[in-house]
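Inspection log for the structure reproduced underneath, given as structure tokens.
Complex shown without one protein chain; remaining protein chains in place.
So, chain A:
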Amino acid sequence: MSVATTHDHHHDHHGPPRGWQRWVYSTNHKDIGTMYLFFALFMLFFGGAMAMYIRAELFMPGVQLASPDFYNNMVTDHALVMVFGMVMPAAAGMANWMIPMMIGAPDMALPRLNNLSFWLLPAAAILLMLSIVAPYIFPDGGTPVNTGWTLLPPLSVQNGIGMDFTIFAIHTLGVSSILASINIVTTILNMRAPGMTMMKMPLFVWAWFFTALLLIAVMPVLAGAVTMLLFDRHFGTSFFDAAGGGDPILFQHLFWFFGHPEVYVLLLPSIGVLGLVIPTFARKPLFGYKALVYGMGVLAALGMVVWAHHQYTIGMSLVATNYFMIGTILISIPVGLMLMNFIFTMWRGSMTFETPMLFGIAIILMFSFAGVTGVMLAVVPADMQYHDTMFVVAHFHYALIPGAVFGLYAGVFYWLPKWTGHMYNERLGQIFFWWTTISFNLTFFPQHFSGLAGMPRRIVDYSIQYTEFNMISSIGGFLFGLSHLLFLFIIIQTIRGGAKAPAKPWEGSQIGTPGLEWTLPSPPPFHSFTEAPVIK
């Protein structure tokens, strides 16, 4: 594929503008993708620092480092930063980089909207940081945001000014991801090159299609819920105040109506990456492509109607709890189907174990484990026991770190050669893989036991019988955090140099994905597919 830089009078067609204007005014999907990825990398360290504080505090029983309110503030913002600041922008960065190249589009459908949806993110990050310091710098700052990321009233109504900054940050993040999602859906529907039918699209594009639809459906509900919270705080309404005839449980329903689909928002892009990585390194076409596409659709749809499994202990009627229990257990069917498809793809393939593939296999193993603990939590009488214990913390970190974060790491190593034009250091990549995987398990596996033994989550102190589990967890956590310095080093090293990457850096590239990204050189030119390629 030759990519023509057409000789017309638009000077920007010759290359990017220079200096800061290139980034601030950027409408180029590759540049915006890069900014998303760097933003996510920064937030990874920001959210990670909070996690390090949490593990340091929990290293021993007792309250050592800061006040319980500060601890709960860190628990809240660790979640918000990792979910909204790290995983979602990283996945959006990959979508920006890869989707137009995969489907043969010159850029995203709405490039200027794309610029806006990225630049809202730093604004939201600043608001979130302000929410942390606000209680200390304002004279009547009130208590820190100590609710946990669910922001449940009445506590969130009673919080200080930090909660207002958090609410505005969520509004900003919500608008950003809604705009990005509209852009992605429009791009996928309208910008495909001739011959690139929907059922020919790489799995990653399909995964993002469903992710974006989910975001468009549930993000506005969260925005509405926090708006009501703001009104209850400042304008005397009683949406969630029992004294005025409202009901705090309503907020839980609104939050989890968003919150459960959000899990699939975090998960699906990584499933999409797996759908490329596994066939590439197994050198076999994806097994059951159609089943995977439909499976993701079913997963997204089912995910919209099972939210109250987070609320079994609120005293719902038995009919309602039964419905949510059965719905939740049903979700294991499409998820199991996807994992089976990936395993069948590897079956009798000529596998090699480069870093992305190592992550891919680790995801299948550890995410299945989270699925098993998920079914345990879905069962109402069992959940009554596990609810709000460290068991839940262990469960969702097993779901989200392998399911979402490791999928993104697989994507980073898979596409770094395409993005930078250099091969990363494979030996360092593999060291990073083993270091993160082992330290991750060391961190979160013991939390299953402390949780089953009754250690509650979101509390700064604990009873002394949990000390050993927590010490192991903290040591694992510090190692896990430290491993990311190596990650940073590998990325910088790859950007700055290394072996030249060919257009198809992996032997199985074209087997892995039927997309058009491999027809472009590595790194691809600033403008690609200015004339639509034709797919036979």
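Here is the rule we go by: contacts are C-beta pairs under 8 Å (C-beta built on N, C-alpha and C of every residue); 3 or more make two chains touch, one makes a residue touch a chain; residues count from 1.
Going forward, contacts and distances are computed from a predicted model.
> Identify the UniProt protein name of the omitted chain, choosing among "Nitrate reductase-like protein NarX", "Branched-chain amino acid ABC transporter permease", "Cytochrome c oxidase assembly protein CtaG" or "Formate dehydrogenase, gamma subunit".
"Cytochrome c oxidase assembly protein CtaG"
> One chain isn't shown here. Among A:Asp69, A:Asp247 or A:Asp388, which residue touches it?
A:Asp247
> Which of A:Val218, A:Val265 or A:Ile361 touches the chain that is not shown?
Checking the options A:Val218, A:Val265 or A:Ile361, the one contacting the hidden chain is A:Val218.
> Of the residues A:Leu189, A:Leu485 or A:Val534, which one touches the chain left out of the display?
Hidden-chain contact among the options goes to A:Leu189.
> Which residues does chain A use to touch the chain missing from this display?
6, 8, 109-110, 154, 158, 178, 181-182, 185-186, 189-191, 216-225, 228, 236-239, 241-247, 249-250, 253-254, 257, 314-321, 531-532
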